[in-house]
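Note that one protein chain of the assembly has been removed; the remaining protein chains are unaltered in position.
Moving on to chain A:
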Amino acid sequence: MRRVVVTGIGLVTPIGVGADFVWKSLLSGANGAGTITAFDASDLPVRYACEVPWTTGRGGGGVDVAGSFDPETAMSARDRRRVDEFILYGVAAANEAIADSGWVAETEEQQERTGVMIGSGIGGLSTIADNALLLEKEGHRKISPFFVPSALINLTSGHVSIKHGFRGPNHSVVTACATGAHAIGDAARIIKYGDADVMIAGGCEAAVCKIGIAGFAAARALSNGFNDDPLSASRPYDTDRDGFVLGEGAGIVVLEEYEHAKARGAKIYAEVAGYGMSGDAYHITAPSEDGNGGFRAMRSALKDAGLNAADIGYVNAHGTSTPLGDEIELRAVERLFGADAEGLTMSSTKSAIGHLLGAAGSVEAIFSLLALRDQIAPPTLNLRNPSVETKIDLVPLEAKKVVAKAVLSNSFGFGGTNAALVLKAV
């Protein structure tokens, strides 16, 4: 069986851009939440989110603020007019990951053996909203020919392939908040099956817009009680949690067949050793109360990796900070690990960056493999009063050292879709 490893990573997140910068910030307790700056949210019930800091000043960034996202370096002004921001974030993170991997597809064969699988939970939501308003107000002749290609979810994969000349499988995942994890898992299988040697994979999202906040707030999924104190809003497992904080950004990895990576002397972060999927068949937005869907996804991922629960040294939880979901996942992890749950290290990095929806799974897979590389678990911020007792160490407030030869990352989405990834040291 062909093995698949990660040879490049790229991040655009609410605590900054660039994998090195983001990882150091995450470990030191950075928090990306704040009052919304990208648009006027004053008439919304929720006026805070985790926005990407831009050099333009948006999201608390600036030219002099380290780790700010510079749109100029991601795409030309002309290209930026043709894309929604989820594509811009995805392309920026992909550029970083590809440069980090050192992979350049030069020959025709190399180009044809390199593919892209970048998804999004929602795609160009604000672009669709803006054009709907324009259509209503001024009629069809004002709709730009770039409207459709700027909003389509698979167009991030399209742009990355065009820019870098990758002519292999060009695909995209849409599984709500499990998108990023499914993209990595499915892309790894494309390599295992032999359809490609290199895949650029992950998720991107930019749904922090008026209709995005309104929609998730209406679904009673968003935290709404922290308009005066956004930094305290995302608090997985804490008694005072009241929903997730919407985030945005992208996480992209370069996946590569192991021998291919070795032959070119590539730096290897970890092996994508296991991938598990399941469906709840229960409810459109709520997780099944017995946590069986998440449990089966994790169990399948461990089986795929040929590992036991005891081999997992760190779990990056889905842990969105919703009253219902956090405890259901916690119980499912306890059930899976049994006696090995005692002292198991598990944290939710959504406490620092919010919920990146379709990008969450791939951003968190990157955090997981960096935890594995550096043997350190990022903290669960704002976890001051756990709502339930558990034998699992939820890493409150501060990062902690771990001993791990493999790590697990969970992602669950609306529709009852679940994915789990196991990453293993090579």
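In this section, contacts are C-beta pairs under 8 Å (C-beta built on N, C-alpha and C of every residue); 3 or more make two chains touch, one makes a residue touch a chain; residues count from 1.
Simple rule for what comes next: contacts and distances are computed from a predicted model.
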| item | value |
| --- | --- |
| Undepicted complex member, UniProt protein name, chosen from "Acyl carrier protein", "Molybdopterin-dependent oxidoreductase", "Transporter subunit membrane component of ABC superfamily" or "ABC-2 type transport system permease protein" | "Acyl carrier protein" |
| Options A:Ser76, A:Thr239 or A:Asn308, residue touching the unrepresented chain | A:Ser76 |
| Missing-partner contacts on chain A, residue numbers | 76-78, 82, 141-142, 144-146, 149 |
